[in-house]
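In what follows, a structure is listed as structure tokens, so that the remarks can point back to it.
Just one protein chain is left out here, and the rest sit where they should.
Right after this comes subunit A.
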Amino acid sequence: MGKENPAAEKASNLLRSRLCDPNFVVKHLSDSPDSNYSKLKFLVSSSVTEACNNSILLLGPRGSGKIAVLELILTDLLLEYPDTISVIKLNGLLHSDDCCAFKEIARQLCMEHQLLFSKMASFDDNSQFMIEMLRECGLAHKTIIFVLDEFDLFAQGKQRLLYSLLDAMQSVTSQAVVIGVSCRLDADQLLEKRVRSRFSHRKLLFLPPSKEDMQRLLEHILSLPVDSSLPHAYAVEFNKKIKNILADGRFKEIVNTLVNLDSTVNHLLRFLFLAVSYMDLESGFLSFENFKTALSNSHRQPKLECIKDCSILELYILVCLKRLEVKEQNSYNFNSVMKEYKSIHDSFQTSDYYSRNVCLRAFEHLLQRELICFTDNRGYSQSVEFRPVKLLISSIELHQGLKSYCSCPVILLKLVER
């Protein structure tokens, strides 16, 4: 309590907002000359200044910062060339339908140039409008930049939007840059032949940062600014502690585990967010334990946890299903599980033998938890007992789950190991 608290709160808020804001991270990563940022910026600015058409694809796994880099470049370019660029943004999740896409393009163009947009315009009207606008902007030496997010979703269906866009770029006097962003590395293979021929095969891959970059990034994110509204002594102390943690070998281990799982920057940011949320607000400093707790909480294995929380009867049912699977029957349902259960009871004289109703209810619980599921989709006229089911967890997971179960009957372990 006392004066640490408001400072700690402010520090925690600052860190959290940094971690939720993609621009902050990307700015730091992009100052080297051979980074994707510089390459892309060069491409776009040269096509603006030289008044030519261009197209490029940005590819990389989700969370590697493609859109963040693009946003940064666009803001910089809008500052450099204020009147000569207009940006149209489309998203594959929202606008994969061609009519929708053209309507959105028309709407954004109208907003940019202060024209009236009519919601009643038809598909043909909108596409004509777009081609006209391209021609006019080309004659006026203005560049239109089309950003197509989730590019692979635009490549479904007939690809009319892509074709008309790329075709217009080649035939009409236009100045346009088409930037496609996708997380599928083979996004250009999805294009039709006629579309692909009009597309320049430029691709920019977003690879995960190297270890040194990662280290620098961590330090940059977690260090508090010394000359801001935070008390100076507190900020200096905080940064010193962070430096110590980052240099610790165990911390490097943690980072390695994270990177092995998922090497994108986004994953690292989420982990840091968890750690910052565990920060002790009274003392106001991050400690190594925060990072350790964050690691264990960010790698949850839901199916294993699920098994840990099953009742013993449900475990019996799972083991019976596993045995039936091993016996290679082609399909099995609740009745066959009951038969197996009875045979286990008879041969091993276990003490847990429950009536059919209770077993049925345990079976339904397992269905709800999605550890087993029905294999047919149409059999709604049959009752639960007769519909064929299958297991949704592998034998390894079942085995692990049983081992970590605190009071697992020995018999189940024996049965699973056979």
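Some points to look at:
Following the convention adopted for this analysis, contacts are C-beta pairs under 8 Å (C-beta built on N, C-alpha and C of every residue); 3 or more make two chains touch, one makes a residue touch a chain; residues count from 1.
Here, contacts and distances are computed from a predicted model.
Missing chain, UniProt protein name: "Origin of replication complex subunit 5", from among "AP-2 complex subunit alpha", "Defective in cullin neddylation protein", "Superoxide dismutase" or "Origin of replication complex subunit 5". When the full complex is taken into account, the listed residue touching the unshown chain is A:R270, out of A:K41, A:R198 or A:R270.
Check A:S45, A:N91 or A:T350 against the missing chain and you find that the one touching it is A:N91. Across A:V87, A:C100 or A:L246, the residue that sits in touch with the chain not pictured is A:C100.
Within the whole complex, the absent chain has one touching residue among A:S46, A:S118 or A:N335, and that is A:N335. Touching the omitted chain from subunit A are residues 9, 12-13, 16-17, 20-21, 67, 91, 93-96, 100, 104, 270, 273-274, 277-278, 297, 300, 302, 305-306, 309, 311, 331-333, 335-336, 339, 354-355, 357-358, 361, 365, 368-370, 381-383, 385-386, 388.
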